[in-house]
Each structure stands twice: as structure tokens, then as C-alpha cells.
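Omission of a single protein chain aside, the complex is shown with its protein chains in their original locations.
Here is subunit A:
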Amino acid sequence: MTTLAVVSAGLGRPSSTRLLADRLAESAARALGGDVSTETVELRDHAHAMVDANLTGFPSGDFRAAVESVTGADGLIAVTPVFNASYSGLFKTFFDVIERGDLEGKPVLLGATGGTARHSLAIDFAMRPLFAYLRANAMPTAVFAASEDWGSGDTGLPDRIARAGAELAAAIAGRPAAAKSDPYDEPVPFEDLLAGR
């Protein structure tokens, strides 16, 4: 079974960010075919827990399960509204809790929403550097949905969603099974530590 994690940082209920996130998830699942399990994390539901985790250094309760569903997934779809020329604070607060190695090599599809298409480059100047730092594998196609995209057939939104979903599916399919060693189960032997290895 393939697992997809979806992180949606929309604030409204319903939110257009969630709408885009769901569309991207459907597209990726369709392209993957077979058995796909999708876990969606609405960051708003974890807003307080996320701040607590930043202060205490550990995610607790339901929020921990949400973090683990993201770090353990085969692929990630991350979607944020654009606020004041960048991803939302809620979105960044979530990824600040993620340990640096935990998204390493993970295929990630980026998405963003905003009032007008003039915000669309926020994906490239804000989101991509964040995921580059986390050493995630961000797909070349990212999807920005402006308000007008939801009412027009000719802005190409469905095509972009389909292309992005296919890219994510191909990256997941082409990624070798993650052989992640657990440092608590298999510690570096002391002789190696002492030798500076």
C-alpha cells in the first residue's frame, strides 16, 4: 500500500487551500493506482499543539500522530495559502517541528492558494527553499490556485493538477524502499564514536 500525507494550512472552513489539497491528493492517488491510503492533516486543528511543540521541543498527543503520518508517508502534498508574500505562519510552524532528516528524499508536491495569480511565485521563492533545506524532493510542477481558477475552465488548473499528481506518483514509484536505520535500535558502536567515525 502507498501512503500519501496531505498537509493543508488553510484557515477557513471550508478553505480553498483544502479544496486544492484534496484535488491534488485525488490526482496523485489516481496516477499511483492500486491501494493508496491518504492521511490529511488540517493544521488549524493542531494550531495550539504546534505552538506548544515549538516551545517544549516535542509534539504531543494527536499532533504527534499527525507528525508521524507526515514523516512516515511515501509522498507528501503540502499546500498553504499565501499570506503577506509567503507561506502562512501556521504552515511554517508545522515544518519547524519536523526534524531535519525526517523528510530527506521524500517526494513532495507543493501547492498554494491566493487571491490573485500575482502571488504564485511565493511557491518558488518561499516554499522551495524550505523543502530544499529539509532535503525533500520537491516536484518540478507546483500548483498555484488563484480565486479565479475556481470559476474558469480556461486557466488550466485541472491540467496542472493532473500533471503535478502524475509527477508525484512517478517519483513515489521510482523511489527505492526507504531503508531507514533507527539510531535507538542500531546505535553507532562506541569504538566508531571514539575513532571519530
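Assume a residue touches a chain if its C-beta (ideal position, glycine included) is under 8 Å from a C-beta of that chain, and two chains touch if they have at least 3 such contacts; residues count from 1.
Rule of thumb we're sticking to: contacts and distances are computed from a predicted model.
A.B. asks: Identify the UniProt protein name of the omitted chain, choosing among "Extracellular solute-binding protein", "ABC transporter permease", "LLM class flavin-dependent oxidoreductase" or "Cytochrome c oxidase subunit 1".
C.D. replies: The chain we cannot see is recorded in UniProt as "LLM class flavin-dependent oxidoreductase".
A.B. asks: Among A:G61, A:G89 or A:P129, which one touches the chain that has been omitted from the display?
C.D. replies: A:G61
A.B. asks: Considering the entire assembly, which residues of subunit A contact the chain that has been omitted?
C.D. replies: These residues touch the chain not displayed: 51-52, 55-58, 60-61, 183-185, 187-190, 193-194, 196.
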